[in-house]
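Here the complex is missing one protein chain, while the rest keep their positions.
Up next, chain A:
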Amino acid sequence: MLQAARTMPDTLAHPAAADARPDLIVVQGVSKRFGSTAALQDVSLRGRAGSIHAITGENGAGKSTLMKLLAGVHQPDAGEIRMAGQRLQLRSPAAARAAGISTVFQELTVLPNLTVAENLVLGREPRRAGLLDHAAIHAEAQAVLSRIGITLDPQRSGASLTVGEQQLVEIAKGVSTDAQVFIFDEPTAPLNRAEVDKLEQLLHALKAQDKLVFYISHRLDEIFRLCDTVSVLKDGRWVATEPIGALTSERLITLMVGRELQALFPPRASTPPGVAALDVRSLTPLAGGASARLQLRRGEIVGLGGLEGQGQREIVRALAGALPPAACDVQRLGRDGQPQAYDPRQGVAHVVALGIGLVPEDRKLEGLYLDLPIADNIWLGLLRGLGLVRRAPRQRAVVTDLAKQLQLRAGSLTQDVGDLSGGNQQKVMIGRWLAAGVDTLLVEQPTRGVDVGAKAEIYGLLRAFVAEGGAVLALSSDLPELIGLCDRILVVRGGRVVGDVPAAEATEEGLLALALVDAPASAPGVPA
């Protein structure tokens, strides 16, 4: 995100928002709580017709919650929403749609057992004499798809669509209703370049038709390219609404983060790395597949990069024992420098027992117990190595200290992990391994779904971890992150490590080149 911002022109010649048109949507003093978490506090916002209005902020700022109030998914605890002067009571998504507010949700809602056409008309099916009018359903779907310029067979099943196609259907569904207000919640995430262009044309067309578009995004380049007005939320509160011409990307980031962002990445290790925590002489994750060779030493953070799906994930998972490899020849030296019998084919429990922890990409599904409080999630780490019937230590002090060290932003340690922001969840995930006393971390996408402020803190945690003799292997698809965070970057292509670049000398272009074409013959992955 910062990378995008850097390449942005600082001022764009957008017409100033000196538009005299009246406000179409007025949100007045709206608050919403979920359990103990205040998602929105006293937020007021105005949007006028003929505008593309960005709603932005860090993860957990309340953007999506605010839009879900407008979409009728949630109802505000206090405050009111007016549309063209009329007070709205949006008790359900159907009610919001009837009021003329159409929403493209962030979560995909395409139903797998319905056709594209049925998905498009769901909830407002054309009928004749009380029965479904199949011909009209088909015709309407066809018309909507061609109006937007999507070539998609209306008779295809929802299950056969790719994620990008599903998003297009969501967008088509949103614009096919005759609404006055359109909400797009991070619509471009699964789309390719051509599809994004199509979406942008569509948004401009809606603007020209005097519609109000709320566009939720935290991609700065998109906001500057598309929107004429920006509203920033932070921690559930409204921060600012500005015409785009009055903003620079630096100023916008400052508004989002609420403070000047200084060093995102901590300084690299100053001492040379120690012995190899993992000396992978050969690792074949899948039978018949390629073998990788790499070395991870104590005191260093090693990055795994490359194009998506080149086998990086399999390497990490194989080392963690989560995906037992077909074959491997790995030497592991413990903290004391003594070799340990390490065999990831024996599964996760064996690997964890040796002090190697996996921080999975999908922490909600594979890492955390969302319904359990923070304290229990961290405390689970203390159980490592205890037998099934051993009495577990209830070391409250350890958990409390860890929470402090992690800089957790939570009301209390009894709060459910599911209620936390992505950044805090990741901290809890790392905290569990710290409690478990592991000395090697395998991290997939260290800061996916984590906002800018928390990113810096997570980077700091990982750096502190290796400074104390730990080792981190970090898989990331974010090149600036790899360069900023790591000491060395291994580029993986076709299941092999094809490049080994000191991060201090790495450039995005150089890494990308390695990811795409053959590197000069050397012994990558293993430092000389």
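The rule is short, and it goes like this: a residue touches a chain if its C-beta (ideal position, glycine included) is under 8 Å from a C-beta of that chain, and two chains touch if they have at least 3 such contacts; residues count from 1.
What we mean here is this: contacts and distances are computed from a predicted model.
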{"item": "From \"ABC transporter permease\", \"ATP-binding cassette subfamily B multidrug efflux pump\", \"FAD-dependent oxidoreductase\" or \"PaaI family thioesterase\", the hidden chain's UniProt protein name", "value": "\"ABC transporter permease\""}
{"item": "Per the touch definition above, residue among A:47, A:62, A:76 or A:93 touching the missing chain", "value": "A:93"}
{"item": "Chain not shown: contacting residue from A:155, A:201, A:405 or A:507", "value": "A:155"}
{"item": "Touch with the omitted chain, as defined above, among A:73, A:348, A:436 or A:512", "value": "A:73"}
{"item": "Selected from A:87, A:127, A:251 or A:281 as touching the chain missing from the view", "value": "A:127"}
{"item": "Interface with the unshown chain - residue positions in chain A", "value": "71, 73, 92-94, 97, 103, 105, 107-115, 118-119, 122-125, 127, 130-132, 134, 155, 157-160, 173"}
